[in-house]
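One structure, pasted below without further comment.
The complex appears here minus one protein chain, its other protein chains still in place.
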Amino acid sequence: MLSTLTFFISESFISLRRNGLMTMVAVGTITVSLCIFGFFLLSIINMSNIVSNLGTKVDLVAYASQPLTDTEAENVRLQISRIDGVKEAKWISKDKAWKDFKEEFSDRLKLEEIVDSNPLPDTFFVKMLNPELSAKVSKEIARISLIEEVGFNPNLVDKIETLVEAFRIGGLMLVFLLSLATLLIVVNTIRLTVLARETEIVIMRLVGATRSFIRWPFIIEGIILGMLGSGISIVIIKFTYEAIIVRLQNALPFVTLFTNHFWIGCVYFLVAIVGVLLGMLGGYISVNKQLKEEN
Amino acid sequence: MLSTLTFFISESFISLRRNGLMTMVAVGTITVSLCIFGFFLLSIINMSNIVSNLGTKVDLVAYASQPLTDTEAENVRLQISRIDGVKEAKWISKDKAWKDFKEEFSDRLKLEEIVDSNPLPDTFFVKMLNPELSAKVSKEIARISLIEEVGFNPNLVDKIETLVEAFRIGGLMLVFLLSLATLLIVVNTIRLTVLARETEIVIMRLVGATRSFIRWPFIIEGIILGMLGSGISIVIIKFTYEAIIVRLQNALPFVTLFTNHFWIGCVYFLVAIVGVLLGMLGGYISVNKQLKEEN
Amino acid sequence: MIQLIGVTKTYPNGVGALYDINLHVGKEEFMFIVGPSGAGKTTLLRMLYKEESPTMGEVIVDRVKVNNLTAEQVPYLRRNIGVVFQDYKLLPKRTVYENVAFALQVTGTPHFQVRRRVMQALELVALLRKANSFPDELSGGEKQRTCIARAIVNNPPILLADEPTGSLDPTTSWDIIQLLDKINKRNTTVLVATHNKSIVDGMKKRVVALEGGRMIRDQQLGAYSGERLSNA
Partner (left out) sequence: MIQLIGVTKTYPNGVGALYDINLHVGKEEFMFIVGPSGAGKTTLLRMLYKEESPTMGEVIVDRVKVNNLTAEQVPYLRRNIGVVFQDYKLLPKRTVYENVAFALQVTGTPHFQVRRRVMQALELVALLRKANSFPDELSGGEKQRTCIARAIVNNPPILLADEPTGSLDPTTSWDIIQLLDKINKRNTTVLVATHNKSIVDGMKKRVVALEGGRMIRDQQLGAYSGERLSNA
């Protein structure tokens, strides 16, 4: 059994080497397809990341009904954070809020000329774990004493959030379609290499080879092609992505690019898996098609 | 001459028909590549479109030093719009500005309780033709009498604009890289079909065919493959895009998708051109490679 | 060993290649099939290892009805039939050694046996020197001898040789036929389709003649052309 496997594997390598040009062309095509796939994955991740960072991180805003002492504020903050579905709550003191506000609108509003006292209340920014619970949570917050009113986040942020959601769904769909496209290209490429070796398959059958005897080396070849292709594309993606990150971080410092090593590792892993799977599937589908044609 | 051309064209069609499976596989691959290319183009266009629509259309904001009459305001507006580099200027009366402001911040500010009179000045929103001239234009506006202060647009919008710019540049680069990738895939596909017909080319040479005699039918074949591939992908892109537009417009009514028929037509045209060019180039490159190998 | 009952073959393009062939070949026979170009010799041999199936009639090899074999069973039939193909059918990307070894490898022959038996077969056809050459690097006769080595390497009970001396000089041709005869003496059924008049005449074996797809002669101790035999 083991010797048969060794035989198949060595067969695959011999045939890859002897069909040198064809092997190179096939690996090239697979590499290109996987590069497109990988870059696309990274782009989708980054864009939804950027778009989410554009909006403030606040889902709900609660206003106090009267000026609060530090203790009172901390108390309210704790009460809010304990509500189910809330991720965190942050207290912005009346004074800080007024200072921020004046800073942001200094060129537009001449408030100080007319308003002496601070018109803003103490404010709590609330971040949700699950934004869908916002309505329920906002009611609960409103019930806390010392809280006068709860508002949702501003309009623009709202839009952006919906957009991010659309982005995620659309991105997933696109990744799916792109996987399909990559599969098609790889299957086609391998099918062409098998087609070119039609004579070989026919002769093998004529001298008494069973289908699986012919099939296995082709499948292993597919796997090797897929491994080579995904290996090369991972290297290409890695270096290009790192170069892009450095450059983009300098040009657009406020945009935070995705650099979490775990998730990027996952992308590479996915590319590798897809490559190998595609190669295997491609080898199987195409040699099978060829074998089916006789009899 | 004409009869030779007819001969080459009929040769190409015969060979495409007789290599039926291979033709189908090649057209399939080209179609898939061009579909990716086309969808990508449309996505880039749409995303930069959406992202620009997120920001307000305002580049500069000018505040009046005192309440203006309608005539004065119109006068100032005209002065501003005549400055080099300004696309348009819009007057927001003091009253309208105050109303808008109160509406937007009603839940956060208790202004009415403290402020009776309107603290906001008359405001002019200025849209630039060329945002890079902003600094110069802002100085010129400041020199107009009745104008007290000129500000740049708010921070968020600023960020978005930079992002849109990055999007455009990055998008162009990606389109370029993707064209290259598509080229590679198509060339590889056609090269594989030529490789499979190596024997044929060798025999043709042996019975006295010149290189160009062999080359032309292959190039024409490439063009036909490209035409078939781009034709099919345009149909696929068109129907899918229209289906997506309808669905997305319903789901995200505030997002304006790109439906300008002229520009979408341009995308289709580009896909067609790229397809045909790729086919031709692919045919040429691969048969040439094959012909070069002898002697 | 081999039986054809009312076998008729029409190719998919409408060409009739064989009409109502009835033939019985015994276990230890050595038989020549002769006839002009296009007579149906190759077609007849193709039926036996199911490269083609008869349009009508029955083909029986070693008591098995070939028509009824499934695609999964065909390889096992073919392993019992060594075939020297008229157009050699060598694997283009494999050396002479590998081409011959392939016929053993498909049957799962252990590695150490493969080497010994391939070398033996190559020696019989005088091709040891070319063991590591690819088919592209061989002369016509060398290709043909490679094909012969592959057909005999696993000692099949049936050996079909389609024009096995077409690219060989008279001396080598005669050597090859002597080799087939020796193999036949070791209990192998041998069928040879050939145009080589001097060999057929020299061997004095059973001769079946085809013409236009019909069997026109079946003689023990026959010669290439019927007339000449009657003269002799």
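Should a chain be cited, it is by its letter among A, B and C, assigned in written order, with residues numbered from 1 in that chain.
Just so it is clear, a residue touches a chain if its C-beta (ideal position, glycine included) is under 8 Å from a C-beta of that chain, and two chains touch if they have at least 3 such contacts.
It should be emphasised that the depicted structure is a prediction, and the values quoted were computed from it without experimental measurement.
The absent chain, not drawn in this view, touches the displayed chains B, C throughout the complex.
Only one residue from C:22, C:53, C:198 or C:220 touches the chain missing from this view: C:198. Considering the whole complex, the residue from C:6, C:26, C:108 or C:170 that touches the absent chain is C:170.
Chain B meets the missing chain through residues 3-4, 7, 15, 18-19, 199-200, 203-211, 213, 294-295. Contact residues of chain C toward the unshown chain are 11, 13, 15, 34-38, 41-42, 86-87, 133, 137, 139-142, 144-145, 162-163, 166-173, 195, 197-198, 224.
As a convention for this text, only the chains that are shown with their structure count from here on.
Taken as a contact graph, the chains are arranged in an open line, each linked only to its neighbours along the path. Central chain by Cα centroid: A, whose mean Cα position is closest to the mean of all protein Cα atoms. Placing every chain at the mean of its C-alpha atoms, the farthest one from chain A is found to be C.
Here the CA centre of chain B is 66 Å from the CA centre of chain C.
Distance between chain A and chain C, defined via averaged C-alpha coordinates, is recorded as 62 Å.
Residue positions of chain C touching 2 or more other chains: there are none.
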